[in-house]
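Moving on, here comes chain A:
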Amino acid sequence: MMSLTKVSLSSVVRLQYRYKLKAYTGVFMGLILVQVIGILLTLVGSMQTSFSNNVYTVEVSMFSPSLVIILTIIWAFLNAILMTTKAYREDDFTFVSNRLSYNLSNMAFLLTACVIGAITALLSGGIIQLLTYITQDIDVFLTVTHEVSVGDYVAGAVVTLLYILLAATAGYLIGMMTQFNKRLIILIPVLLIGLNYIAQHNGNSGFVNILEFYFMEYSFSLFLLKAVVTLIIGSGLAILLSNRLEVR
Partner candidate 1 sequence: MVLNMDSTIPIYVQIAEWLENEILNGNLKIDDKVYSQYKLADMFTINPATAAKGLNLLYEEKILYNKRGLGKFVSHEAMTIILEKRKEMKLKGLLNEAVQEATRLQVTEEELLEMLKQIMKESKGE
Partner candidate 2 sequence: MGAILSIILIIIFWFIAMNKRLTQKSLTTKKLKLIFIGYISILILGTVSAFFLPSSEANMMEGLDPSGDMTDNLFMKAEQGEFSSIDKQRIADSWEYSYTGEKLTLSSDSYEEGILIERTDELKEAIEVFYIKDWQALGVNAAYMDVSEYTPDMGVELISDTLEFVSPEEEIIIELAFNELGFPMKQMIGESQFGNGYSSSGSRFFYIRVPEDLQIEFSEYLYVDYVNN
């Protein structure tokens, strides 16, 4: 008889990960689209402050990759949700897979996508500057360099990646929950809005608290700790949920 093939989880995860890189090209197309939209929006609607007297007006337009980063975060969130949907799952289970390998390869893929998303989002600053220079009638370019050290740049890049990863994890978890029970699609937003309302009613600031938990954390190491713990809890929950999921 044909002998049963022994199989290691890691090799299957590796295969699936490789397959996903080839298969989910739409994810990267979406990334490019989202970032191009972000870059164009930044050029059109950059934030301005101005000073004016009747002799002259000084206008300072601010260009930053922030909008691109925000859109990339949203992209990561939506893509993570999409990856949990039936259509993507069916693709995965065509070949060898179990729930754990499916999740691990998904996460490895999302991590890759997020790293690429973070790098491109950060790089978009340069192209924004260049396009501003070409398309807009700017007298002087101003930059700030001396205040930011290389270490700050690296920390900022890591934080950017962590924000994107947090969004992806949130999306993945929410997606898994809704796959598990369709009713959650309605239930989750209702619950969140309800909780927020109650929190605000009781004098708390509701969601702002959650946002402040991350966005107002100025210490890199503390932020890292908060983010990593959130990521582990989120992905662990997603794996636990999907382990009972029926596929195909």
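To be clear about the criterion, a residue touches a chain if its C-beta (ideal position, glycine included) is under 8 Å from a C-beta of that chain, and two chains touch if they have at least 3 such contacts; residues count from 1.
Regarding candidate selection, all candidates are chains of the complex that A comes from, given by their letters.
Because the structure is predicted, anything quoted here is derived from the model rather than measured.
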* Asked: Any idea which of 1 or 2 touches chain A in this complex?
  -> 2
* Complex contacts: residues of chain A adjacent to candidate 2 -> 22-23, 25-26, 28-30, 32-34, 37, 41, 45, 47-51, 53-66, 68-71, 74-75, 78-79, 82, 87-88, 120-133, 136-148, 152-153, 155-157, 159-160, 163, 215, 217-218, 220, 223
